[in-house]
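Notes for the one structure printed next.
The complex appears here without one of its protein chains, the remainder shown in place.
Coming up: chain A.
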């Protein structure tokens, strides 16, 4: 057996200093060995991030307090260690990388200096030696053009580059333990794959123990040696990767795995001859950056995008960040104005209409946004939010509120939710409210812009089911924007793949996602984490295919 690097034993973390207060972490025991990756998986609120912050001693003082148990790093107790000792241990024995590379680096300090701070705080090296060590480390994490990047500010770097900087910063002093808290969640799949490979390689070279926190079963399948499943601050079960994925013993783990959407597209629905409700014709959007006395700079966010959507069908637009998929969605809904091309909604050209003339057509197309925490006005009741649209179109108030009640029932929320406020609901419930709001105007087309991306898998599965049900009942057409190929495979009839503002491939989901014709589509599919596993059936895909 290899050395135990991190030993968490019966850890309890409570809310506030009151020992009888609510327990956020309730008796969790975990061990991570040398050269091993332990993946901690769980949905939001499971306590996986709190566990990692407890190890680093980075819990918010006074708010979350470890009350019993022990956390040992190479046999040294951390819970009773002084602040000074913890500071010495950070970056030297234990280091951490975070979810959002966009916000985890100080925006006003060049990245080289941010790495340099680690060396200045923990070593006696002189400036030249430090610089050499940093440049070597930056090359080690496969950053290009290290001299330039050394002097760059974070906003000049891509998300992947920033995460590499974070990894370089974490590993420059070769700590025994690396804690990675959702390090690839904010990255595109292709970048994610590179970062996961990098972490694996560095771990193999240095024998680092890795505590890897994620909610994504695909990522788990890619990187874990062992898996610990957490829920509501408790450990559900632990085991090797294979045993957790093949033979989970606990009901919760089984449900979690079953909720992971499969990359294999669902059975195709029969083609229909229903009328076309939405057409985009060579749609384009160019952003012009004007500068006073300077030259104008042009960025084409969307070019020649042509799409057709029939009543009752679902068209997915997939692509990585910056591919232009959200721009297209917003142009179609006319939240922004396209610079070229046309949009026909129920047979009527709407791309050129003025705001006032557009008004009667707006009700035919409605949109649901990604973040249910920010897309609902926190000071307006749910009922008012839903009824506002119909009231704007002349429906009497009482009737609109009655309709809001019906719609809430349609999305499986209690009718008394009308008088409550958004903060009283969970993320999944809020997204249901957002759907009810969009449906209030009886639209022909519903645009869902990453509408399930912020949700936990089990909730995601429910919302997808709801959308499907609503579509069947109301015959609505759905334009579904997502970066997640698994989600696209489970909900779309047709798929359009976008890259650099253009559609590179378009066709029936079954064809595009199983037999892609374009290199880019193929690369996207290959980068999808955990593509070798059929999670819902607890077996690798090869077996399923036989």
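Just so we're on the same page, a contact is a pair of C-beta atoms (placed from the backbone, for glycine too) under 8 Å apart; a residue touches a chain by one contact, two chains touch by 3 or more; residues count from 1.
The working rule: contacts and distances are computed from a predicted model.
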Write down which listed name, "Oxidoreductase", "Putative Zn-dependent peptidase", "Probable glycine dehydrogenase (decarboxylating) subunit 2" or "ABC transporter permease", is the UniProt protein name of the chain that is not shown.
-> "ABC transporter permease"
Residue of A:90, A:325 or A:483 in touch with the missing chain, whole complex considered = A:90
Given A:11, A:25, A:65 or A:104, the residue that touches the chain left out of view is A:104
Give the residue, chosen from A:11, A:71, A:166 or A:260, that touches the chain omitted from the document.
-> A:166
Touch list for chain A against the chain that is not drawn | 56, 58, 62, 86-92, 95-96, 98, 100, 103-109, 117-118, 121-122, 153, 155, 166, 169, 292-293
